[in-house]
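Below is the structure I would like to discuss, written out as structure tokens.
Shown here: the complex without one of its protein chains, the others still in place.
== chain A ==
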Amino acid sequence: MRRARSSFQQRKARTGLLFLTPWILGFIFFFLVPIANSIRYSFNDLKASDNGYALTFEGWSNYSQALYVDANFVRNLTTVVTNMVVNVPLIIIFSLFIAVLLNQKFFGRSFTRAIFFLPVILASGIMVSINNAGFMQQIMNANLASGDPSGASVNGFLQSIELRGMLLDIGVNESIVNYLTGAVDRIYEIISQSGVQIIIFLAGLQSISPSLYEASRIEGATGYEAFWKITFPMVSPLILTNLVYSIIDSFLNNKVTQQINSIAFQTLDFGLSSAMAWIYFSIIAAILAISVFLVSRRVFYHD
């Protein structure tokens, strides 16, 4: 009996390995080999020719050039990291809030949901690239500079001048005010980056058993208490998931990646580009590790 069972397990394991064979092959050829090559290129000077390429070893010079010589790289890197630090908490709070709203029952709910998931489809792609290219921005700015008040209103769509003054009058700390008003000014950016996170939170909210809420209602908990004592702990694993997703997502397409790309394919300096990509990746990995370490200790697992 024992023996037959183990042989079945062995057969399963063999099939598992068989199922994974395509992936393992792809993982080696399209991931591990390129990664190893990328490390190799970053320590070398690569001259591409018609049939292949030639490498000359250079040590750390590509890295030092990226960090100390290149005028833009470090600056771009700090901008990107700062943006990430500012945006990711906002995205997470915002998407949790929206998911809670969209989980309630109201008229036109599925229609509203459909609109909120639209950015998942649109914002990841070309629309952003074109807007980044600054073509429309230039025209808008030209419009603004012409002193035309109607032009100003086009550009100033969604500005929080009133809110800022109000908060400052109340006596809120100025840096907090700047953070909040900045968030309001960038509402489009934040909404368009939080589509997937809303979907994930929404799915999590729907998987919370209604009996928990019923019990709390009988005990006399208010909606506010139910949110902090039930909803929040139950979705906290998803906060971790979303944190990781948002961080990765915010590093996918920005100034640094554009620079890495242009150095590789316009300047044709593959070595420098690889070195930059590795510096970039190690910074991302460090940020991910720190944030996962900090958050995962507070995550509550139900089972």
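Quick notes on this structure:
Throughout what follows, a residue touches a chain if its C-beta (ideal position, glycine included) is under 8 Å from a C-beta of that chain, and two chains touch if they have at least 3 such contacts; residues count from 1.
The rule we apply is simple: contacts and distances are computed from a predicted model.
The complex includes a chain that is not drawn, and of the options "NADPH--hemoprotein reductase", "Peptidase M48 domain-containing protein", "MaoC-like domain-containing protein" or "Carbohydrate ABC transporter permease" the UniProt name matching it is "Carbohydrate ABC transporter permease". Although one chain is not drawn, the whole complex shows that of A:Ser38, A:Ser61 or A:Ser236 it is A:Ser38 that touches it. Listed for chain A, the residues touching the missing chain in the whole complex are 8, 11-17, 19-20, 22-27, 29-31, 33-35, 37-38, 41, 48, 51-53, 98, 100-101, 103-104, 106, 110, 112-122, 124-127, 129-130, 133, 135-136, 138-139, 142, 150, 157-158, 187-188, 191-192, 199-200, 202-207, 213, 216-218, 220-224, 226-227, 231, 238, 248, 251-253, 257, 260-261, 264-265, 270, 273-274, 277-278, 280-281, 284-285, 288.
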